[in-house]
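Every protein chain of the complex appears in place save one, which is left out.
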Amino acid sequence: MARMNMIQAINSAMDVMMARDAGVIVMGEDVGYFGGVFRATAGLQSKYGKTRVFDTPITECGIIGVAVGMGAYGLRPVPEIQFADYIYPALDQLVSEAARLRYRSGGEFIAPITVRSPFGGGIFGGQTHSQSPEGIFTHVSGIKTVIPSTPYDAKGLLIAAIEDNDPVLFFEPKRIYNGPFDGNWDKPAQNWSKHAGGEVPEDYYRIELGKAKVVREGGDLTILAYGTMVHVVTATVEAAGVDAEILDLRTLVPLDIDAIEASVRKTGRCMIVHEATRTGGFGAELSALVQERCFHHLEAPVERVTGFDTPYPHSLEWAYFPGPVRIGQALKKIMQD
Amino acid sequence: MARMNMIQAINSAMDVMMARDAGVIVMGEDVGYFGGVFRATAGLQSKYGKTRVFDTPITECGIIGVAVGMGAYGLRPVPEIQFADYIYPALDQLVSEAARLRYRSGGEFIAPITVRSPFGGGIFGGQTHSQSPEGIFTHVSGIKTVIPSTPYDAKGLLIAAIEDNDPVLFFEPKRIYNGPFDGNWDKPAQNWSKHAGGEVPEDYYRIELGKAKVVREGGDLTILAYGTMVHVVTATVEAAGVDAEILDLRTLVPLDIDAIEASVRKTGRCMIVHEATRTGGFGAELSALVQERCFHHLEAPVERVTGFDTPYPHSLEWAYFPGPVRIGQALKKIMQD
Amino acid sequence: MTGDHRPNLPRLALHVPEPKFRPGDAVDFADVTVPAAGAQPRPDPAAAADRFHDLAYTLVRVLDEAGQAVGPWNPRLDPDMLRRMLRHMAMVRAFDERMFRAQRQGKTSFYMKCTGEEAIAVAGTMALDRDDMTFPSYRQQGILIARDYPLVEMMNQIYSNRGDKLQGKQLPIMYSAKDHGFFSISGNLTTQYPQAVGWAMASASKGDTRIAATWCGEGSTAEGDFHSALTFATVYRAPVIFNVVNNQWAISSFSGFAGAEATTFAARAIGYGIAGLRVDGNDALAVYAATAWAAERARLNAGPTLIEHFTYRAEGHSTSDDPSQYRSAGEPTAWPLGDPVARLKAHLVTIGEWDDDRHAGMDREVAEQVRAAQKAAEANGILGHGLHQPLDTLFDGVFEEMPWHLREQQAQMMAEEQASGRPWARKEV
Partner (left out) sequence: MTGDHRPNLPRLALHVPEPKFRPGDAVDFADVTVPAAGAQPRPDPAAAADRFHDLAYTLVRVLDEAGQAVGPWNPRLDPDMLRRMLRHMAMVRAFDERMFRAQRQGKTSFYMKCTGEEAIAVAGTMALDRDDMTFPSYRQQGILIARDYPLVEMMNQIYSNRGDKLQGKQLPIMYSAKDHGFFSISGNLTTQYPQAVGWAMASASKGDTRIAATWCGEGSTAEGDFHSALTFATVYRAPVIFNVVNNQWAISSFSGFAGAEATTFAARAIGYGIAGLRVDGNDALAVYAATAWAAERARLNAGPTLIEHFTYRAEGHSTSDDPSQYRSAGEPTAWPLGDPVARLKAHLVTIGEWDDDRHAGMDREVAEQVRAAQKAAEANGILGHGLHQPLDTLFDGVFEEMPWHLREQQAQMMAEEQASGRPWARKEV
């Protein structure tokens, strides 16, 4: 077991997979010689060569389109989109191509690509380095969406994503690349060295897609979260002394509905937390599912705690961010209801 | 009052607005000389000239990008995306530009564009002429989404959309261009001549965005629908003899939450119907909102009736379509709960 | 909206392209320059791309007015090969006629012909190796026919019937045929362009020998994918052939709306520093020769080629289209580059390898083959008449393994089917 931060764990996942499978190819803007603006691909080009790890032209449409073609050939590309905010030019290739290829070709062609992309805010990145667009992709049939919350999970999930024969969007919560974040932006930053999730095997292992993790058992309510929010929620719950059961969803599609149902039936209350804008976010789907399937167990309305329906602001970032205060208020409300 | 089908009403809205405002410009693939593949812009070029109504290159990214620039100049462009399935190449210009421009420029620049696009299935168009992508846009802050269900509404809403100073996506349910559709695909088609919504004033009028319409009053349950589904729901409810209150949402963002709340509080039950794929569709948002705001009034789980989470199939189109049987089953279920 | 105008400066004006002829206009193509066959130089396939810019502005032509194959681009094909080419082209035309009629008879929802453009896909494919990969648009049925894909398979797909290996999931003519090196057709324009580059890059990165070829219409060159593809291809010198089928119309919009007033489509290649050829697309031998040259270039690791095939869309865009609404009815006949089938036939006759009787015989055989295939296909059902796919196949292939939410929805659909009294049966043939 080694100590890794999330960048190192992600790097290790690609390293392990490139060594195991000559079909794995890493590509994207600045991922080659330099090793990526967040250094996630550092060292891979010198280890596996320029024809397997390379920089690309700055066209996200091209990056995904080329990856789809490589997938059709039989490779297993791992393209990077430098920031999730820049994924929109690739949307047609993702939605109309990668997500549809298996279906429309009767299974003749597949798109076994894993699109890595840092997402989320809290780094003063302004509106184009902070977005959480997962809710667009969870609405698209044929795409899987995965979001880790620890280095350990990041590596195991990324390996499973690369091995998966369907297109996977792998959103990396950049706010916790270097350490877990409890939402208190004005307190000193943490790193992964003291967190159990920072212990990461050097070798191959995988975490099955579609399985949530119980981060904390509890009886008062169920909290569904993913990515950065898992840590903010955990810290807030501890501080509030609420006996919450916290589920880290890890995969949004396909969702671990059994884990969700079991927990909500037990606790009778459910809160959902994400950083993405509220309206039509993945929280809406979770809320709908929970009330459809656990209606008669619910003692209070399913509560959503989210980012606001605005662009991600720069200076007022911490007013936008669903931090401890917003979550704390919601906790009070749901426990009173 | 004239009798119009929905195409004619949409055409009339653009005609009226072009006559009133020299800044209104109509552009898109095949919209010029030919008047659009659905003929929605027929006659406009010969009336207003080639510099105000013109064909464009086949680049949806370009169409929207150019429209944003024209809007910044001070025009009021009405670009057409030939099928909603082809809107994805324009996504970056819509999400990162049109929707953000007012916000990011402190109100200096705006994007008063109205993007018209036929959407939805039921015409054997296969997976790339049938999609309902509204759920992607309702998640994006800064964009309004409007969907009419009758010629009368189409004209009044389109005029309001063109006059609106924010970007509006105007999705036209192509299945009901020529007549209302009750969901019985194997029965003769209807036309608008006998439907009250087919009576359309020739002149200017507007229907305020953000206001739902009560299509049918009732006490047993509330059904939320829009576009084609309004008609399918109405016919199914009549056939089933259920005393449902049917709300035609007409605008998804901003939503008429007051109308929804008032109705659900009255009936205690709520069903949501849309054709788009289920997971993360706008129905999820509606379901979440209703249970958040009417929890203690609900006698049964909020029910969603939707398209399946698959691409839109060709030959099995009617198995995919949320028709009378699916709605009928859901009605039974919700009334028993 | 200001429309401000400073009196000391000229007023700006917006130029909006207009085709030369509209419905009712008499057609005169005198301004279309048709260079003499055989007059275009043939560079070495490995030559630097900036050595032959002129080839992007002319027309590579092999068949002269007398029916002879002339000049450096003459691929010198043996007569058997030429007859095979002719037969494939005749087959495409017969197939198109028949399936167009089937759609008009209500047997399916949609069809697209390639009349007048048969040489492009057929001769192009014959100049490739059988294991090279093709990424077509919807108008290259000729690829499948040139690679002897069974006609009945094509028709099964068109009818979305029991025999359709795509399980009725796709619009008619959106074929997929991996074992024939034919990529799944997309309804979204030009998405296949970067995919072809990716396939070619993969092949190169593996030290493979197979190259890729892709096609799109001139209207489709405006999409961003086109640019992404050419940019990737020039950067990595991908072994790929880009075909632009300039049939001068994109539904109702003429090629001026894709930029044809200002330059050729082959000239786009020059902008990226890659090889560009402009070819008489109705000259099967020129198409063959240009494709063979580009393939050789790709195999020599000398990079991609863009070939503009100058041709004319002789019929409507699709069965949903009526071209008499927006262009002169005289265009298809006045078009100066003639009919590709007739021109190849004339060549074979001229060199003494063919005659009218054999041609008529071939036409009969081809028609018979198409008829027989149609009969066989219709035995598998036609669209809208009955349930040809088990309902639950609707959920196959969204993912490799079906997740719980799709299984639930599938079960829901089967319950609906029960409740509905099986309306599918009502229209059973």
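Side notes on the structure shown:
All chains are identified by letter, namely A, B and C, in their written order; residue positions are counted from 1 within each chain.
The rule is short, and it goes like this: a residue touches a chain if its C-beta (ideal position, glycine included) is under 8 Å from a C-beta of that chain, and two chains touch if they have at least 3 such contacts.
Note that the coordinates shown come from a computational prediction; the quantities given were computed from them, not determined experimentally.
Among the chains on display, the ones the left-out chain touches in the entire complex are A, B, C.
In the complete assembly, the contact with the undisplayed chain comes from C:210, out of C:180, C:210 or C:309.
Touch with the chain that is not drawn comes from one residue among A:2, A:19, A:189 or A:316, which is A:316.
Of the options B:61, B:115, B:136 or B:319, the residue whose C-beta touches the omitted chain is B:61. Although one chain is hidden here, its contacts on subunit C can still be listed: residues 1-6, 9-17, 49-50, 53, 131, 201, 203-211, 221-228, 231, 234-239, 256-259, 261-263, 267-274, 298-301, 303.
Although one chain is not shown, part of subunit A still touches it, namely residues 22-23, 29-30, 32-34, 37, 50-51, 54-62, 73-76, 85-86, 88-89, 124-129, 186, 278-279, 308-311, 313-316, 318-320, 325-326, 328-329.
One chain of the complex is left out; on subunit B, the residues touching it are 25, 51-52, 56-57, 59, 61-62, 64-75, 77, 89, 92-93, 96-97, 100-110, 141-142, 144, 164-166, 210, 253-255, 257-258.
The rule we apply is simple: only the chains that are shown with their structure count from here on.
Set against the Cα centre of subunit A, the chain with the most distant centre is C.
As a whole-number value, the distance joining the C-alpha centres of subunit A and subunit B reads 31 Å.
Our note on geometry: subunit B versus subunit C, Cα centroid distance of 34 Å, whole angstroms. Annotation for subunit C: residues 167, 169-170, 174, 186-188, 224-225, 398, 405 touch two or more other chains.
Residue positions of subunit A touching 2 or more other chains, listed in rising order: 61, 89, 92, 96, 100, 103-104, 141-142, 253.
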